[in-house]
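Left out: one protein chain. Kept in place: all the others.
Take a look at chain A:
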Amino acid sequence: MSGRQLLLMDGIHKRFGPLIVSAGVTLDIEENEIHALLGENGAGKTVLMSILCGVLSPDEGQIIFKGQALKPGSPRQAIKHRIGMVHQHFMLVPNLTVAENYVLGQGSPFSVIRDMKTVHARIVELSDRYGLGVKPDALISDLSVGEQQRVEILKVLYHGVELLILDEPTAVLTPQETDRLLHLLRRLVEDGKTVIFISHKLDEVIRVSDRVSVMRDAKVVRTVKTSETNARELARMMVGRDVLMDLPRAPIEPGRVVLSVEHLNCDGESGLPALHGVSFQVRANEIVGIAGVSGNGQSELALALTGLLPIASGSVTLEGAELVGRSSHDINQMPIAHIPEDRHRMGIVLPLPLTENVILQRFDKPPFSSRGMLDMSEITRQTRDLMRRFQVKASGPGDRIQNLSGGNQQKLVVGRELDRRFDFLLINQLTRGIDIGATELVMHKILEQRSAGKAILLISTELEELFTLCDRILVMYEGRLVGEMPPDRGRLEEIGLLMAGKSPMSAA
């Protein structure tokens, strides 16, 4: 930190119809610092950063970068001033390669793309330098969310930045990847760059940032030096009350077997084997966790259980009924609920209103429809009710879901799934992108389901989340279950070794 001002956003106002999303925000960023931006879901963080990089125009207010006023609403200006942003929802074109995405918008539109070799070489060089493992000729649509995130980060570095904005970069990363990213940010600051970092994970913020600004209700309410605060205080500033992060998990004996998976083998979307002889059971009143570095078969497991990926061999029974061979539609009619990994790809339909997203799987059943007609007033009523119970912030039930902030989209998906009638709940990343207040709420609801006799499988890359919720944790590595652990924080190291494919015995 040099103490010199790099950026001042002054009196920014922005509204969408009746919804005020920036109410006179003032934010100042110093040269060469990591500045964390905190705030509840829908506080207006993403909107503020979109205004900064020109994607949205503010209704009022000005942006001063290095003593110069930026033209509002112009992405080109921001790019020219080397302000780069890694967006919460990726800005990668799925049918293009990594390298093609990097050259998109570069140079004159009428230029011929000649030097792809040089581009490739530079990507490889940068990727090696920062240890990001990005392959320039990979097609975006073939990459996992975590990989896409790294591609996004490298894209901004490739273009050269002075001010780097990261909007919830760690939401989709594993703890190891997060460590690497935080290191990377430190290195960038040493190289003279400045970083704005948005996250809901307070421990990361404490670890990496120099200063923190907290947003609430469309305003920056406070900016403090990180060294002069702590996680509890930050949480209180954000939510306005104390947040309990450690929820009591009542001791309950697990009941009957609800889901039984035996010797499951399955090929991934690339055609290579992804699951090898996976066997486990989930009982009523039990939450079973699956830990692992992303890309080790967890996504395929979730897809196989919901009928979205053909099963090569093995058996999956739900309450005694065989699932193998059934279509995803049939499985959807069974007592199963699913919170998917990537809400945009599988959880919601972005251009549709909240109401239609709520009834997505059940639109043809009462109470949403009767005699072939949708009961709009009932649908609206239930949507409102769900929004209230899960604290979904939106201008109304008729709002398109793409207008919601990321965390609010996730809360709607969680709420919708928990409202279904189910015996088995499959969760792949529960708290992705939701703020700490809402995390507490959602975890609470999951534990309620456990007490109510539901069987729950929780796939997560967040060990904290697994420790808090699970009765036992299975570790997955390269498509195999390699061990089972009690949710005991003391055995963190052993779990870490298993996740890395090492046996804790040999390490001891």
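By definition in this document, a residue touches a chain if its C-beta (ideal position, glycine included) is under 8 Å from a C-beta of that chain, and two chains touch if they have at least 3 such contacts; residues count from 1.
The rule is short, and it goes like this: contacts and distances are computed from a predicted model.
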Checklist entry - Can you pick, from "Ribonuclease BN (tRNA processing enzyme)", "Protein FixC", "Carbon monoxide dehydrogenase" or "ABC transporter permease", the UniProt protein name of the chain not displayed? => result "ABC transporter permease"
Next on the checklist: One chain isn't shown here. Among A:M9, A:L27 or A:I79, which residue touches it?
Outcome noted: A:I79
Checklist outcome for this item: Of the candidates A:K45, A:H87, A:K193 or A:K454, the residue in contact with the absent chain is A:H87
Next on the checklist: Which candidate, A:A69, A:L104, A:M376 or A:A500, sits in contact with the chain we can't see?
Outcome noted: A:L104
Checklist outcome for this item: Given A:Q68, A:N95, A:T118 or A:S377, the correct residue touching the omitted chain is A:N95
Checklist outcome for this item: Hidden partner sits against chain A at residues 16, 53-56, 74-76, 78-79, 85, 87, 91-96, 100-101, 103-113
